[in-house]
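Only one protein chain is missing from this complex, and each of the others stays in its spot.
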Amino acid sequence: MLKDPKLVQADDFFFDGLRVAGNTSNAVGSKVTPAAVLQIPGLNTLGISVARVDYAPWGINPPHYHPRATEILTKGDAFVSPVGLVHYQRNLGSTNAIAFAALSSQKPGVATIADAVFGSTPDIASDVLVKAFQLDGNVVKHMQSKFSRSILSITMSDSLRLQL
Amino acid sequence: MLKDPKLVQADDFFFDGLRVAGNTSNAVGSKVTPAAVLQIPGLNTLGISVARVDYAPWGINPPHYHPRATEILTKGDAFVSPVGLVHYQRNLGSTNAIAFAALSSQKPGVATIADAVFGSTPDIASDVLVKAFQLDGNVVKHMQSKFSRSILSITMSDSLRLQL
Amino acid sequence: MLKDPKLVQADDFFFDGLRVAGNTSNAVGSKVTPAAVLQIPGLNTLGISVARVDYAPWGINPPHYHPRATEILTKGDAFVSPVGLVHYQRNLGSTNAIAFAALSSQKPGVATIADAVFGSTPDIASDVLVKAFQLDGNVVKHMQSKFSRSILSITMSDSLRLQL
Amino acid sequence: MLKDPKLVQADDFFFDGLRVAGNTSNAVGSKVTPAAVLQIPGLNTLGISVARVDYAPWGINPPHYHPRATEILTKGDAFVSPVGLVHYQRNLGSTNAIAFAALSSQKPGVATIADAVFGSTPDIASDVLVKAFQLDGNVVKHMQSKFSRSILSITMSDSLRLQL
Amino acid sequence: MLKDPKLVQADDFFFDGLRVAGNTSNAVGSKVTPAAVLQIPGLNTLGISVARVDYAPWGINPPHYHPRATEILTKGDAFVSPVGLVHYQRNLGSTNAIAFAALSSQKPGVATIADAVFGSTPDIASDVLVKAFQLDGNVVKHMQSKFSRSILSITMSDSLRLQL
Partner (left out) sequence: MLKDPKLVQADDFFFDGLRVAGNTSNAVGSKVTPAAVLQIPGLNTLGISVARVDYAPWGINPPHYHPRATEILTKGDAFVSPVGLVHYQRNLGSTNAIAFAALSSQKPGVATIADAVFGSTPDIASDVLVKAFQLDGNVVKHMQSKFSRSILSITMSDSLRLQL
């Protein structure tokens, strides 16, 4: 639950968690560290948040979209990803990399395509995926076995939690 | 361009195009007929639109999401798909079927996952898709050859066109 | 009170109550069955709802407006009633009829003119109605005796309940 | 059409037209003088406007509602009429009276009930009014002959003009 | 905390506190009496409020801005101060004066410049003020000793309290 506004103090408008590099030892070689309303209670009602993205060498932040926010990279070159648009980044170098992003929501949400489509709970029926992606049935079942996190239910409760 | 409000008349609040069944002779066996601000100029600023979906026997409306609208089916059982949530429908019967949907935007937009990921222009680099979907490179290239429509650029201009 | 978002489940995005015909045995020969946030808790914050309207032969849905929503009929011909505009429908046939409407609010509210003006509690002073409608005083008093439901207080609390 | 923002000057944020009493020589004994975006071009996008209401002795401002604004009286006692709620005022004294109202829209709109129901163009069918208001047919036709201004079409174009 | 909407009654849409003159015996010779959501619970969600300003002879309402509302004077001449714009008024006469203002928020907030800059808690460092205002250090310290109220923390909690 979001913090009771009557108990908010100056510290609630500050967050030092972006100093720490995220752990990129995973299948895609990247890690997002959000600084949104759950990390910075003072953002409640203010319509903005930020995030740090760490990339291992050649790491990718896989194709995803934010259902409630436009994203803009804030350091060096500024790129804009309008709300709901699929986008991705990758580290083109052989050393670690960092990006800082700003998002136009206190709780932007994220739907990573592979998780949302092949890892949803309950499952999207495999024959629907076969037809939609024009894939072989065995390939679809193999993919469904790899993506287990249910983005479907998570996005629903995200949407409602904003109401608190 | 949206119609000049000074020229709007009573007819601009009416649309009879939903009487006609959509042509479902395509790979997925479904067809969406929108009745949004381009079809009903009077919807400008009003935050709502509707659509008719026709399904061939066993047809599917493949996994997609609407970047700017929550969808609700309006006849018989009411199902809600919150804004930005991936959803799909399929016809479980051996005859044609029809659904009527309402959407909370005058121009909801749609991102069909397969088109947005495997058919975007410019391409999402195939090695990114290999890593993101944990697919074989040949499978990815085969899929990219099948989906040609650029949802990436379309969604961008949709977002801006609302400003007119 | 609206449902606590922490307790929302998949069922809260579904409603089967529109399958049932409303009882049209009343003075105007129509019945509205809403599927809004009170019936579908998952609609909270999503800005849309639907309704089924049943009509007896020659029945009317009397002149009314929605203080917080634009309405659009979703099946067959699409008609738009902008937010706050007085509108009505009637069944031109000798058999029962059904309409499905979408509304651009999770809680559209309704002000039926006859109720709001002649049935409000407390009463609108009868001499005000005489002057405003250029009616005979006896006609006004007769009308006030027929419309008893207080739309005045209902609309007020509707407006506030959205804040929960 | 609303003024081109590039041409706005300091004078566009000022209006002296509320100094002048409105002419209350009419059937209801009141006159509203608006100071909204058409009178004060600088109000464009700012979501507020004001109005002066003059009352002849015993005059009334007949039952009406504002489709796009909450109203609050600003001098002496403050009364609130939430957006879309039917309300009226009358002068209880034997001398002229003045009220100043603030409205939460740059273009609040107004639907005077008698005009909207009995004076709309095209007509609401008289048998619909007979059933909705439980009135005799001759009374309805007499009332329709008295109210000629078409609030129906006016409200529609108001809604759209905001888009300019 | 804002009033529980389930407990709102007709009285919550009325306020008689604007009848009483504010006490202008202070350094600037003016007093603002607000009629906002804390005084009129029914304003919750309605986006408007009003205020009475009393002025002693030659009194001023010192330079300030409203972080969440456009202001418009509602009686006599109408002046508009767009949201966030610094503005002030003064009484040019030798007798008491009154103004009635409408504001486009249920809780407009106010930041009086002198308080916000020279009276904030914690202090803005005096050498920052020396550089920003190009003032002598002793003048800055003298000013900081005169303005004690912390607008900094007040505005923060105002912003959040709206969420209740």
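Going in written order, the chains are labelled A, B, C, D and E, and every chain counts its residues from 1.
Keep this in mind: contacts are C-beta pairs under 8 Å (C-beta built on N, C-alpha and C of every residue); 3 or more make two chains touch, one makes a residue touch a chain.
As the structure is a computational prediction, the values presented were derived from the model and not from experiment.
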Contact partner of the left-out chain, one of A:7, A:78 or A:92: A:78
Contact footprint on chain E, counting only the chain that is left out: 27-29, 60, 62-63, 65-68, 82-86, 88, 90, 109, 111, 113-114, 116-118, 120, 124-125, 128-129, 131-135, 139, 143, 146, 151-152, 155-156, 159
Residue numbers in chain A that touch the chain omitted from display: 13-16, 18-19, 35, 40, 42-43, 46-50, 70, 72, 74-83, 100-104
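Keep in mind that, in the parts below, only the chains that are shown with their structure count from here on.
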Chain whose average C-alpha position is farthest from chain E's own: B
Chain C on chain E, rotation in degrees - Cα superposition, rounded to nearest 5: 120
Interchain centroid distance [CA atoms averaged], chain A/chain E, Å: 41
Inter-chain centre distance, chain A versus chain D - centres from mean C-alpha coordinates, in Å: 48
Centroid spacing, where centroids are CA-atom means, of chain C and chain D in whole angstrom: 23
Two or more partner chains touched - positions in chain C: 13, 42, 46, 82-83, 156, 159
